[in-house]
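Every protein chain but one is kept in place in this view of the complex.
Think of it as A and B in the order they're written, each chain with its own count starting at 1.
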Amino acid sequence: MTTPARVPRWFTQAAWYLALIGLSIPFVFPFLWMVSSSFKNSTEMFAFPPTLIPETLRWRNFVQVFEYQPFAQQYFNSVYIAALVTIATILVSSMAGYAFARIRFRFSTLIFFLMLTALMMPIEVTIIPNFFFMRLLGLVNTHVPLIVLPVFGSSGVVATFLMRQYFLSLPTELEEAAMIDGMGRFGIFFKIALPLARPALGSVGILTFLYSWNSFLEPLVFVNDLNLFTLPLALNTFTDSYGLPLWHLQLAATTLSVIPILVVYVLAQRQVVESFAMSGMKG
Amino acid sequence: MKLARFVLPAVLLVALTSLATAQQLRFTVWSGNEAHLSMLNGFADGFAEMRPGVSVQFDVIPFGDYVQKVTLQLAGGNPPDLGWLAEASAPTFIDAGVLADVSDALRNDPDYDFADFSEPALGLWERGDAVYGVPFSTSPFIVYFNRDLFEQAGLTPPDVLAEQGAWTWEALKESAAAIADGSDAFGFESVDGEGYGARVWHTLVPIVRGYGGEAWSDGACRLDSPEAVEAVQLYHDMVYEDASAVPPGEQGDFFTGRSGITITQLSRVSKLAEADFDWGLAPMPSGPAEDVAVIGQAAVVVFEAGQQTELATEFLAYMTNKENVAVMAEFFPPARRSVLDSEAFLSSNPMVTPQQMEIVASGIAGGRVLPNHPNFPQIDAAARPVFDELWNADADVAAVMTRVCDAIDAQLQ
Partner (left out) sequence: MDQVPSTPATPRPQKPPPRKGARSLRALDEIYGYLFVAPQLTGFLLFVIGPLVAVVIYSFQERNLLTGAVTNVGLQNYNDAFFTNPTFWKVLGNTFVFTAGLVPVNIALALALALLLNRRFPGVTLFRTLFFAPVVTSAVAWAIVWRFMLQGEQGTVNQVLALVGVDGPNWLRSPGWAMTAVIGTRVLKNVGLNMIIYLAALQAIPREYGEAASIDGAGRWQIFRRITLPLLAPTTLVVAVITVVGSLKVFDHILLMTGGGPANATMVLVYYIYQQAFEFFEIGYAATLSVILFVITLVLTAIQWLVNARRS
């Protein structure tokens, strides 16, 4: 049964598009403005009325970003730390998640719920004792805390939670068959369960990478040397000697830090959605 | 082949001995400015000539996080050897016992001439006979004005008014209003444009003092006194009645020509290098009560927790000797009288005429630092939210100032 169309189809289509475009403006405009401002100098940035297309393209801003501090090194730091955190988290949390989902062992439920408490803990709460602990180990001003803390903290627990959900949703026949054939747990895990868990690993990888990429307080507390900074810290450091932001440098650097991630995301967009879709995150 | 056998041990030996004699001092600063850093590295090189094998590494920490990060470093077991320290943190750090007393080394060296330092400038850094820091920058707040905007509005510029003895806060208010009325620009921009945030003290205290008030004294808050209220009311009127002062959240950057007057320190003059307008400097306006200049200070300190306090003290002494203070004078107004009085100082900055430098010199000689207190972070945190209540058109200034005092009284004990 179709209702007689009183409104022409193209009109509703256009209305939909307009609504979507309107909705997406606050999501997109900051990027446009950020990119455009990164080409301006301070005067033009605050000019009134504001210009979206800069009058002159000051590529110099981007060069200055690298001259002001070891920005390339800091960029690399963020990348490799996030990569290490992601790999370590995937390993540790998939093992733990599998165990909670599939292996019966005493206190497993208790331990799992205990770990969920880590989710309730903002990093600000645990960071001071962790700071003292790292000091004891002589690991302050290194990258070690930045790699280790996310793996075992709330980010890692979220990962374990997701992996457990996913493993719970897998049918058990394959594993049972393998068990009958005499395969041990490690074998079952590495050869059967893990390969099947790719969508969940995808979600976990993405979330963990983003968490590490964006973290601000941990590097602030643990890292002193400019060479060891990560991107969020570095972006915040583009200030002059009086603490005032050097807008043109900050925005140019922000553009540089955001564009590659966006490009990767756009290219991998389908996989991202599929990962979440199949990972059982929906409950 | 036989020779090769000796090469490796020899290399190791040389490496080991150079490791033994190679010492590095870590020095935290908050300026990433190229010119500043190359000057500092110049000092490091000069020091290395005196003490071979010693190098100095300057770590730049952004000003906004400086105190936190230095504290974390001190608490984290890898303390820096030396560092800059701003006046606001001086009482806190001295009380905490984390700064080394350098008085012996400085007083006992005749070449150093410790007496050359102006007493008022040292005030904040001394406790009795002990000296916990040597100020490298004693920078008075001065008035910058946009000559073009003044001409456009047909006003007598501040430097001329100052010579006539007519450069008062009232005169500043009127000039700002005239400029704002007659052009697109604002009349007045608060210190670094941050007058409603981090620099609210810098903005209000000079006016308060000019009217005979003070922030606090003898453990009691005096911001609710009639003089202080009158002073703050003047500024409030500038923002909300005259619409001449840049209001909270707006941009009115003096250094890009968007405001007619601003008050800030000498070092900002480097921002005028690319200015497309004619500008000038003038002393702070005088109030009905006092003419005392307000100064901001930063000192070099040695950290007690560092592993090489003796060597660090030596470097501090080197950096702040007569010769090097004269070099620093290009960027950082000195606390040494001999340098202040010298011709070289008056012509040390290519952008500033000797006459203008006189303003700076007299500011240093008699200036007082902003109100300070060991609990300053807590006082600031308690006061600022209340100050925020000032910034709307119908604020009752007297009532707000009373509430500020209520908020900070406990901390002032």
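We take it that a residue touches a chain if its C-beta (ideal position, glycine included) is under 8 Å from a C-beta of that chain, and two chains touch if they have at least 3 such contacts.
Since we're looking at a predicted model, the values are computed, not measured.
Novice: Determine which one of A:Ala96, A:Val140, A:Leu170 or A:Val223 touches the chain that has been left out.
Specialist: Candidates A:Ala96, A:Val140, A:Leu170 or A:Val223; residue touching the omitted chain: A:Ala96.
Novice: Can you say which of A:Phe39, A:Tyr68 or A:Phe189 touches the chain missing from this structure?
Specialist: The single option touching the absent chain is A:Phe189.
Novice: Taking the entire complex into account, which one of A:Val65, A:Val140 or A:Leu251 touches the absent chain?
Specialist: Residue touching the absent chain, from the options given: A:Leu251.
Novice: Touching the missing chain, which residues of chain B?
Specialist: Spelled out for chain B, the touching residues are 67-68, 71-72, 74-75, 92-93, 96-98, 196-197, 247-251, 377-378, 381-382, 384-386, 388-389, 391-392.
Novice: Residue-wise, where is chain A in contact with the chain that is not depicted?
Specialist: Touching the missing chain: residues 1, 16-17, 19-20, 23-24, 26-31, 33-34, 37, 46, 48-50, 91-93, 95-96, 98-100, 103-106, 108, 111, 114-115, 117-130, 132-133, 148-149, 151-153, 156-157, 160, 172-173, 179-180, 182, 184-186, 189, 210, 213-214, 216-217, 221, 231-232, 235-236, 245, 247, 250-251, 254, 257-258, 261-262, 265-266, 269-270, 272-273, 276-279, 281-283.
Convention: only the chains that are shown with their structure count from here on.
Novice: Across the complex, what residues on chain A touch chain B?
Specialist: 42-43, 46, 68-69, 131, 134-135, 138, 140-141, 220-221, 224-226, 236-237, 239-244
Novice: Per the contact definition, I'd like the list of chain B residues that touch chain A in the complex.
Specialist: That would be residues 30-33, 36, 59-65, 68-69, 72-73, 75-78, 192-194, 198, 251, 253, 256, 258, 267-268 of chain B.
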